[in-house]
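Heads up, one of the protein chains got dropped from this complex, but the rest are sitting where they should.
We call the chains A, B and C, going by the order they appear; numbering starts again at 1 in every chain.
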Amino acid sequence: MEDAENIVAQTAERIFADLADAQTINSDKKGSWKAPLWRALSEAGLPLSWVAEEYGGSGATLAEGFGVLSAAGRSALPVPLAETMLAGWLLSLGKIACPEGEMTLVPAGPKDRITLNGDATLSGRARGVPFAKEARHIAVLAHDEKAKPSIALVSADKCRIESSLNLGGDHTDIVTFDRVTPVAVKPAPDDFDLTSALLMGAVARSLQIAGSLESMLEISVRYSNERVAFEKKISKFQAVQHNLARLAGESAAALAAATSAADALADPATPKDAAFLEAASAKIRCSEAAEKAAAIAHQVHGAIGFTIEHILHRYTLRALAWRDDFGSESYWAVELGKRVAANGADELWPLVASR
Amino acid sequence: MEDAENIVAQTAERIFADLADAQTINSDKKGSWKAPLWRALSEAGLPLSWVAEEYGGSGATLAEGFGVLSAAGRSALPVPLAETMLAGWLLSLGKIACPEGEMTLVPAGPKDRITLNGDATLSGRARGVPFAKEARHIAVLAHDEKAKPSIALVSADKCRIESSLNLGGDHTDIVTFDRVTPVAVKPAPDDFDLTSALLMGAVARSLQIAGSLESMLEISVRYSNERVAFEKKISKFQAVQHNLARLAGESAAALAAATSAADALADPATPKDAAFLEAASAKIRCSEAAEKAAAIAHQVHGAIGFTIEHILHRYTLRALAWRDDFGSESYWAVELGKRVAANGADELWPLVASR
Amino acid sequence: MTAALRFDPIRLPPECVKLRQEVRAFLAEEIAAGTFDPHKPNREDSDAPEFSRRVGARGWLGMTWPRKYGGHERTFLERYVVTEEMRVANAPTRRFFVADRQSGPVLLKYANERIKMDILPRICRGEVCFAIGMSEPNSGSDLFAAKTRATKADGGFLINGTKIWTSSAHIADYMIAIFRTSPSTKENRRHGLTQFLVDMKTPGIKVNPIGQITGQFEFNEVVFTDAFIPEDHVLGEIDGAWKQATSELAYERSGPERFLETYYVLTELVRAVGPSPDTRAAEGIGRLVAQLHTMRRMSVSVAGMLQAGKEPVVEASIVKDIGTIWEQQLPHRVRDLAAFVDADVTNHETLENQLAFAMKTAPKLTIQGGTTEVLRGIIARGLGLR
Partner (left out) sequence: MTAALRFDPIRLPPECVKLRQEVRAFLAEEIAAGTFDPHKPNREDSDAPEFSRRVGARGWLGMTWPRKYGGHERTFLERYVVTEEMRVANAPTRRFFVADRQSGPVLLKYANERIKMDILPRICRGEVCFAIGMSEPNSGSDLFAAKTRATKADGGFLINGTKIWTSSAHIADYMIAIFRTSPSTKENRRHGLTQFLVDMKTPGIKVNPIGQITGQFEFNEVVFTDAFIPEDHVLGEIDGAWKQATSELAYERSGPERFLETYYVLTELVRAVGPSPDTRAAEGIGRLVAQLHTMRRMSVSVAGMLQAGKEPVVEASIVKDIGTIWEQQLPHRVRDLAAFVDADVTNHETLENQLAFAMKTAPKLTIQGGTTEVLRGIIARGLGLR
């Protein structure tokens, strides 16, 4: 789907432009931007984009929701929109009605294992759970002792939450479930597992990273056309041009990988192996791009980009932080590599060429 | 030791200039340069630099011999000078008198295991043995069934040699010892093992790689100051300047790592751990530099450097090929990493700062 | 956005899936028949004329061209599928590749009807081989420094000068070349070059093969001495080749051949490590596959733009920039990852041979058909920096 046709994403983009301007947020030490922004997003139905109307959501398509996430990345949005969308998506798979307010989800990484006990309580610990501290509810994928997966809705105040911040200054917390009684718990769909949940999260983060890279490119190009050194615009130096060309390349690769993976997940006809390749590759490639792109964007900006007052860090540090969520690039690379090897050399090209 | 004070290296350099000119060798399809070159090297006593006079050598110091290898690298020398020197060094450690003519040595890599049988014959196979096909004798480190190491001198015509060529077109052969009776066999010195032999070979190759990188830098800088494109010398383009600056950096790093390691091995006071760090690091860093430097040198030269007539490939392809000998950079990196980890985090800095 | 870079996801339509199966079946037959060995990229494949004809007979040359010229009016995406399958199989495409990719489209756009009716159907049948005469001894990346002269003569032009690095000139039937018809002007240094169709059988053309470090003889020096070219072999505007060059090069910049040139070593690595690699090898393979997949999706996306009638010069340049650097480094990464592969695995020698050839091929990948430096300049211009 082209963003131009995606009205949901356009709505989001408009709200971000009005209420999540990077410079305004950066200058506002009191966080007074936060409540109006979330209110506007909620009123537009965006946090529950992926929840059917019967469950209290706005029933957008996966593709439309993915467009929202790209836009959120371009804005380096510091509220749990992606997390609430993902939580809503997970709850919908469990046919659980969605509550209002900020949500997040578990698993946030491949080591998160939550147990559904015989008495229908949840036990376990999850690390690096984005925005847990700001969430009212948590959508959880849990497994019983027979490894059968269930989806649960948990009130955040029932959990122990150890607070910490990621590189970008957003919450990434440790959540401990100590025989927590969920608000609701239902069986997960057939075939749904930890990997399915992580892949969806990985694609969400890939889109956000790609979006932030688009913005890094834009503000770096603009800065290079303004800043003068050695008596000319720095954009006229071949070294700067080539650096920006590389940044454009990384941004383009991230964009291509992320949107292709989103399209693969949005297409019900995509074979499972192809979806895995797409989603894992997106997270790997976007994360690799984040490091290179952030380094170039900072290099082009020089000292000014290193200040807290400049908005550049809003994009660079979030892009770097997002690499860690829902499986790092190293994790997905090992998993992808193992699959490729297990399938054998002669199956590699058919897999790559499957879409 | 400064090369300026190293008369042995200066002698070598003079012979290379006279009889191993890269352009002459490159144009000479018949190999008629080879016999006079080897004759001159032999007459100057260079192949047996590291052999004491009592064993038929010229008794140069380790440092002097290392200087010869740097010069050989700068000339991309395609005869087994380094190998004969190493073989002579190994035989001397076993107090075995050296024969005349080309030699090579085994082990050439970490997987080469040669057994000294009860009947004093040798069995086993070694891969990637440099110049085996052109060698008259092979110096061998072998182990008996109790893992006690011995040094042996073997006549090459007693071995089965499967011929192949490395990237640079020099021989790198598979040598099979099938109950071969050596010319001589003696116990190795205490403390001497496979690793000791490989480290010495690794430093030799590091010096050769570093030397070849010096030449790549020199001819690339010269070419960039001659070649005109877009109406100016290509050396005036910032992109070319920065590429050559990076090439200079890689060349400098290789040179520093290799000469430092050579100095460490030449200094009897160097602790064993420090010698390992130096030699392994040299091989790792020089090999990494080879890839980057070769890519840049070719990029600067454009299509002309891709032709068989131009001398560039003599340096680039040999530097790349030498990465494989006496343990690749991956091999040494794993070994070094294991040692560092086994010693523990708090011992890392003391090791790095030990010289 | 300053630069509206777009790489929309393309879902290959069903006809592509079907076509891919046909191409694979065809290639399997050819391999079985001994036409080529997919594991040996380093063969001299300069003369596989029969293979070319069979590819043509399948309708896989001139796929997107009008039927009246022997084409098949199929999509760029279908053409893409054929190209990538051929490339991955290491099929001997040299004889027809340039004609199909570059020369045919130029003729379609600039040649007169008679020439089009004569040559294009023969390209589609796989009967003719093309070369491209751009570089000269003193003009490499800087095409507009070309000096080889086309002097007006009765009914045509006399060509004098030398082209160099001309791939396949030794087996080519035709060359499309740029020659100097006027001096450049102060206002426009790109002025004065004209594009010509050259029949390689013309008297006064001498082809001298140049050896490559790979051991192959793939490119050539081509010396013109009073070689006569008829007037109607001018392609496009006299003195105006520079206007034609940009769009033409777009064809060159983003095809699957721009990142698959050394792909074979990756397949062979997967074979060598076996079904249960350690974490080190698994991660390395996973990253390489993710990078490859991403470039392919970018490249497919560009094919989609071509199909939609766009001229995605910047996007195509990005694919080539990233792609060629990737395929250049690939053999070195594979060598690293294969460092601990047992020398006794069955494909060890194949892998070693492939690595050696790929490493020797590598340097040219970021030079030929637009260097890294030129590509980044194009991208920078697209970003509004120059």
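The rule is simple: contacts are C-beta pairs under 8 Å (C-beta built on N, C-alpha and C of every residue); 3 or more make two chains touch, one makes a residue touch a chain.
Quick caveat, the model's predicted, so the values are computed rather than measured.
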Visible chains in contact with the missing one: A, B, C
Touching the absent chain when the full complex is considered, from A:L320, A:L336 or A:A353: A:L320
Chain not shown: contacting residue from B:R125, B:R285 or B:R323: B:R285
Residue touching the undisplayed chain, where the options are B:R39, B:R179 or B:R222: B:R222
Residues of chain A in contact with the chain not shown: 111, 127, 166-167, 228-231, 237, 239-240, 291, 294-295, 298-299, 302-303, 305-309, 313, 316-317, 320, 328-331, 334
Interface with the unshown chain - residue positions in chain B: 2, 214, 217-218, 221-222, 224-225, 235-236, 238, 240-242, 244-246, 248-249, 251-253, 255-257, 259-260, 262-264, 267, 277-278, 280-282, 284-285, 288, 329-330, 332-338, 340-342, 344-346, 348-349, 352-353, 355
Positions on chain C contacted by the hidden chain, ascending: 278-280, 283, 340
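Basically, only the chains that are shown with their structure count from here on.
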Angular offset of chain A relative to chain B [C-alpha, multiple of 5 degrees]: 180
Chain B and chain C, separation of their C-alpha mean positions in angstrom: 39
Chain centre separation (chain A, chain B; CA means) in Å: 50
Per-residue multi-chain contacts in chain C, two or more chains: 373, 376
Touching two or more other chains - residue numbers and ranges from chain A: 238, 242
